[in-house]
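Every protein chain but one is kept in place in this view of the complex.
In this document, chain identifiers A, B and C correspond to the written order of the chains, with residue numbering beginning at 1 in each.
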Amino acid sequence: MGGLTIQYVLRRFGIFLMTIWLASTVIFVIPRLAPGDPIQAMVSRMTQSAGYVENSEKIVEGWKERFGLNDPLHVQYVRYIKNLASLDLGVSLAMFPTTVKEVVGRAMPWSIGLMSISLVLYFFIGNLFGALLAWKRTPSLAKIAISISMIFTSIPGILCAIILIYLFAFNLDWFPFTGSFERGMQPAFTWEFISSVIYYGILPALSVVLVTFGFWTIGMRGMMVTVEGEDYMIFGQAKGLKPFYLLYRYQVRNAILPQITALAFSIGSIVAGQILVEAAFAYRGMGGVIVAAIKDIDYTVIQGTSFILILITATSVLILDLIYPLIDPRITFQKN
Amino acid sequence: MSESSVQKTLQVRDLKVYYDTPTGDIKAVDGISFDVHKGECLGIVGESGCGKSTAAYGILRLVQHPGKVAGGTVEVDGSNVSNFSEEEFRKIRATKLALIPQGAMNSLNPTMSIGAQIRDLILTHSGSSARAQLKERIDGLLRKVGLPLRVATMFPHELSGGMKQRVCIAIGIALNPSLVIADESTSALDVVVQRIVAQTLKNVQREMGVSMIMIGHDMGLMAQMVDRIAVMYAGKMVEISPTREFFNNPRHPYSKVLIEAIPSLKERKPLKLVEGITHDPRNPPPGCIYQLRCPFAEDVCRSKPPVWQQLKKSHQVACHLIKDEDHVAA
Amino acid sequence: MLKRKSISNPWLNTPLICGVLVIGIILTGTLVGHLYWDTEMAATRSAPLNLPPYGFENMRKQEGVIEHPLGTTNSGRDMLSVMLVGTPATMSIGFIAAGIGMLVGIILGFSAGFYGGWWDDLVRLLADTTTTIPALAVLIVVQSLFRVEVNTMAALIALFYWPGPTRYIRAQVLTMRESGYVKMAKLSGAPERDIMFKEMLPNLIPYLAASFIGNTSGAILTAIGLEVLGLGPTRMPTLGVTIYFALEAAAILRDMWWWWGLPTLMLILIFMGLLMINVGLDEVSNPRLRKAS
Partner (left out) sequence: MSLLEIENATKLYPISGGLLGKEKQLCALNQFSMNLEAEPASITTIAGESGSGKSTIANLVLGFTSLSSGSIRFRGKDVNKMSSAELFDYRKNVQAVFQDPFGVYNPFYRIHHIFKMAIKHFKLATNKQEGRDLIEEALNVVGLRGEEVLEKFPHQLSGGQRQRMMMARAYMIRPRVIVADEPVSMVDASLRAAILDVMLKMRDQQGISFLYITHDLSTAYQIGDRIFILYQGNVVESGDTVAVIDQPKHPYVQLLIDSVPAPDPDENWGEQIDVPDEEETRFSDAIGCRYLGRCPQKTDLCASKAPILKPFSSGSPHQVSCHLYD
């Protein structure tokens, strides 16, 4: 049952496009609202940091051409949107003539991989722990253990990353400081390479999971408590259903729905937190790319990566929104 | 017929349900005792907060926090279930003691189809051997309560209040329980639908010969539906009587108020006003629980709680004002 | 069934008290510190380089001195001064951003919920849209062009922290608009202004407080993100900026734990304090949570 109405799908798609358009417009407008010429600002910062910039003339020219700074603003804006729509993100300034698309394209699988694995982990662990915290039959020792494990909740992932690096890489030397796989290794579908990727990925994933799952635990516990008071829970008990069945088919099944809605709303901050953790570990993902680009003052790469991040976020939200009606039979009810 | 020859489906003795509050326990149900005979329909009436629903949930061990069953025994079909473990008690829920909740409320799981919510009940108690005739059983149940078979694939939000209520009845009677407790089962329905659902309920009960407790506040509905009526006030049972006798000859002053308060559709009468002072439930007065509202209260009512008296025609009442000549010989 | 409100004050719950205490101590501590400590030493070259905290040794066997009890950085900043200056600066980013977000949320939420129509549609669409934009991605682009100082940065961050309160207030206003007490106020001749601010707003207080605290924490998180990427304010050694400098100077490898560790610890305390306040406020607005604990 359930299913998607056309209005629902259209609205979700509308929000998807709006999100991307609005974010890109903010990126376009704010630099131009500020006093002064963004190109001039860039160049002066480049000269500041490097003392002298090779090809600076050429870069400025490239910039002027790319932005068409002599054109009127609306022409610039239309061109900017057009370029984005065709995913033409320009050419890297620091790694000329590599295109931004290539740079981002290399990093994207790493980011998406790390993000999906950690997302599955903390969403699962968080909700499981939340459900257990609210369940009457959970042993109190387990409840205490869960509460203690939530100590990192709410701190920024990057701080957790620093602490983990300090403890497990610097002091104990169990895990590598930085990187995505062993230096010198060639990416290939070999057991050696894959195990290296996993080994290098543990600390970054752990940093994200440790600081995030607690939010889902708190939210899930709250929803579980709310659902517990519902009449259908009491009727479920009156039906003599087994406690565990009642827990997962009645209580968790209904409590998880708002959690999925919440997930859609927090994708933005999830992506942001992930980027920072990648930055701390100099991971090959988009976070690593951004850090490098910021150091090199590679504006096109910064802008392109950000745009792709916005795209990834909006797409994830769209997917979640489209999945949601399939798991909540009530969603089509709104038309009545 | 004598008391002993009647088979008892349910025997409740001195049931107590208390609510824990920071300022002391509220005695929501304070030591009530009654029986339900085989095949009989007993109505429990009273106004909001009198403890009638709480008593039902106490019998079913479904009292929610901060409430707790604080004492008393419950016997079902002659066996004392009060000392059953949680797991033992779970097994007699729906098979011996079933609940029909208010279907208009949120009593059905919104994320499961109606069929699935009947199925899980049958499979839990009858094991997987029941799987073979599952569809026929579900269809049979839906037919019995007058629902079209397509309801099985529908979700609660797609049903009207009356249909949901019938689903609740179907679930309540699914496993041929000894006793069903219908808690305000038709209260939220419009009058025409209420009549249809109530009649369905009554027919099903008669056909199956199941015993029933009907909890409600609508005296008219009770007159139509039940064989005996029990009246509760402030956690105590004050009167139990066969329905006809109850309406013809109510003995407790509170029962009289309840009957007089029913607005008639037959004749226009002057309104009967009653004083509505109630006591603080944490701090009941000594003596009779009804003394503050009772226009006939005497000194003895203020000092001594009334005892349960057996009157003629299976009529029982707890009131000091009942005179001796009405008593059955001891 | 009997339902009685508990007499005990829901605002006096353990997480809320603990959280308020933590944040309170941090704030008053840094304020009092300003009176007794020379915070000018937060600037570079105002102290010997790379000193460990008092009572510790660094990798070059130098001992900490009492003049710089929390050690110094590789550019000669006194860590105690840095903490005294950086902590309130970091927190003020959160408070300013959350405050602006809350104000915008109240204005948009009330107007959208109360007047409805196209304005409501627009506000809802903008709020839905903005929630899904990853703030950090946009701010990275902006900050990499123009490095702004603390207050401007807070204002920029606030761009992303209004949809939460807006959506919630709008939904609540829609519910309350149909409530009996709002109808009663209308029937009592109360003007719209009174209905919004005397009838509706007081009932939103627990949520507004929770949302403010949640947004403060979110805004600080975003600010830290920017700072640690090297896009923080240039003139103010906020906690995030300090961590950035420490990481840049390989403080972990040089075992200068005080340099990155103290600001990290302070941030953890701030975040934990804010989270506890939030959990406590949740209990105020959701009575079911109270009885379950």
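One rule holds for everything that comes next: contacts are C-beta pairs under 8 Å (C-beta built on N, C-alpha and C of every residue); 3 or more make two chains touch, one makes a residue touch a chain.
Treat the numbers as computed from the prediction; the structure is a model and nothing was measured.
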Touching the absent chain when the full complex is considered, from C:L49, C:M184 or C:A250: C:M184
Touch with the omitted chain, as defined above, among B:T9, B:T95, B:Q165 or B:Q194: B:Q194
Take the complete complex as the reference. Which residues in subunit B touch the chain that isn't displayed? 47-48, 146, 160, 162-163, 190-196, 198-200, 203, 217-221, 223-225, 243-244, 247, 257-259, 261-265, 268-269, 271-274, 276, 278
May I ask you to list the residues on subunit C that touch the chain which is not drawn? 5, 179-181, 183-191, 199, 202-203
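We take it that only the chains that are shown with their structure count from here on.
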So what's the Cα centroid distance for subunit A and subunit C, whole Å? 21
Distance from the mean Cα position of subunit C to that of subunit B, given in whole angstrom: 53
For subunit A, write out the residues touching at least two other chains, lowest number first. 229
Expected list for subunit B, residues touching two or more other chains, is none
Per the touch rule, the subunit A residues reaching subunit C in their complex are 14-15, 18-19, 22-23, 26-27, 30-31, 34, 38, 41-42, 134, 151, 153-156, 158-159, 162-163, 165-166, 170, 218, 222, 225-226, 228-229, 264-265, 267-269, 271-273, 275-276, 279-280, 290-291, 294-295, 297, 299, 302-303, 305-307, 309-310, 313-314, 317
Residues of subunit A that touch subunit B when the two form their complex: 1, 229-232, 234-243, 245, 249-250, 253-254, 257, 327-330, 333
Would you tell me which residues of subunit C are touching subunit A in their complex? 125-126, 128-138, 140-142, 144-146, 156, 159, 217-218, 221-222, 224-225, 228-231, 243, 247, 252-253, 255, 257, 260-261, 264, 267-268, 271-272, 274-275, 279, 282, 286, 288-289, 292
